[in-house]
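Shown here: the complex without one of its protein chains, the others still in place.
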Amino acid sequence: MVPLNWYLVLAAFVFCTGLYASLARRNAIAALMGIELMLNAVNINLVAFWRYGEHVERMEGQIFALFVIAIAAAEVAVGLALVISVYRSRRTVNLDELDLLQG
Amino acid sequence: MQYWGTTLTDFFTGLGLPHAAAVAIAFILGATVLAIFAPTLALGLIWITRKVISRIQDRIGPNRLGPYGLFQTVADAAKLLTKEDINPANADAVAYNLAPVLSVFGVIMSLAVMSFAPGIIGADLSVGVLYLVALGSLGILAALMAGWSSNNKYALLAGFRVIAQLLSYEIPMVLAMLLPVLLVGSMRLGTLSAFQSLEIAGFNIGLGWLVFMMPAAFLIYFISALAEGEQTPFDLLEAESELIAGFHIEYSGMKFAMFFLAQFLNSFFLGAIAVMLFLGGYQGPFVDQLPLLGVVYFLGKAMFVYVVIQWIKGTFPRVRIDQMMGFAWKVLTPAVLGLILWQMVAMKLPVSIWVQYGLILAGNLGALAIIVLLLQRHLVREEIRTKRAFEPKSLIGTMRPVQPSGD
Partner (left out) sequence: MPGLDALPLPTVQQVIFVMIAGATVTGALITALAPNLFHNALGLVLTFFGVAGVYVLLEAEFLAVAQVLIYVGAIATLITFAIMLTRGMMFGRTSSTNRQMLPVAIISVLLFLVLMGLLIHINWPQVGAQLGDSEQMIADIGELFVTTYLVPFELMALMLLVALAGAILLARDN
């Protein structure tokens, strides 16, 4: 079998790319994609720990991963709706130009 | 019942091969057979479509090349493959070239879980039904990529329509597929087909088709499948008059042929899924005695559904986009949700299994009756409204001078 730490390293890599994309990208949609990457990395970890854990019959990792997927779906729906309504009023989706609250 | 892989593996190990090699050869052989089967099937399907449609339109159809024009599609395929391959100047090269591959891939992969006969199934996945649904989303993605990357506004418009239509109709389709799964208690397509047997005095006549128990679910699935397969009356995605063939407008030659192949195979496979879930799969008389007969039954039923789809294509007009979306969200989805609720309650009642089946059938018939009544009322009202709008008399007194508009 594949050792557990291979999965964990893969998840760490995906998480870090997601972190970079969500913080460094200018476009709001690209930042959202970064968040999706991070959520996927978390899911890899959850399922991997479930598989190599002691109580596989409890299904905790899989169930948590399913919750995360559902939350990701809701997050994307609301996030993209925000992006579209912002684009409609400001004609931009660049995060550093959306500075109305900056006084 | 023996799984085909085991039979082949036993045969090869009998020839003196090591076990691992025998397994590998058996599965490569199976995959090759399926991969050759798909394009051959598509050629046949295109020929059938052209023949059926031309008979409906009182024409003869292809009749020059070979008996009954059977080789016409082969010639057409050769022509398509040798045509010039055009890349639009501002097309997004990666997505543009990937889209046709992805669309064919998504369709052909569904062959892996088709249960052709007892034991003859590529891989009897424990998530078979869900796997088929997941592959459907690849088709959406391919259409989207094609529509975007062609850098053509008609292709992009069709891309928008693809998302709207396919995502809307995916919901009633998946929920309708859930009903047999709920009853059988398994997502394995082999188990689903095996469930639909009917034994009379110890002899399996193979007519325990679920469509007899849940006709409403079957109809909902079939209508949604028409929309998913982009078939008339839901073929707005390629509406020649408005969108000039939709998202694959910029494609030519080989790449266009791949979209073409994917579309024909997709409508056949959607019919085949209907056969596996509702029309008994490989079940039929004497299938227990002669398992290979199952292949004949399965392909025969799937072909019958395919011809019905072509019949609809030849006779129905195209619906308007608001009618189409309204039908999915206001009629099909509530109906199928009601059916699921009813079936869950019926299956938990402490009565014998045949009473439960009867209750499910009653629920389905009730749902059908309600849908037909509501639709009839709606259509009658719509007709009166249209008549009023076009009757010259009723317009007198209501006519107002046309307001000059700003632009």
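To keep things simple, chains are lettered A and B as they appear, and every chain counts its residues starting from 1.
Everything that follows uses one rule, which is that a residue touches a chain if its C-beta (ideal position, glycine included) is under 8 Å from a C-beta of that chain, and two chains touch if they have at least 3 such contacts.
All values derive from a computational prediction rather than experimental measurement.
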Which of B:Ser186, B:Asn204, B:Thr232 or B:Ser252 contacts the chain that the document leaves out: B:Ser186
Hidden partner interface residues of subunit A, rising order: 1-10, 12-21, 23-27, 29-30, 32-34, 36-37, 40, 43-44, 47-48, 50-54, 56-59, 62-63, 65-67, 69-78, 80-85, 87-88, 91-96
Residues belonging to subunit B that touch the chain removed from view: 92, 94-95, 98, 125-127, 130-131, 133-134, 136-138, 140-141, 144-145, 148-149, 156, 159-160, 163, 167, 170, 186-188
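We adopt the following convention: only the chains that are shown with their structure count from here on.
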Rounded Å distance, subunit A centre to subunit B centre (Cα mean): 33
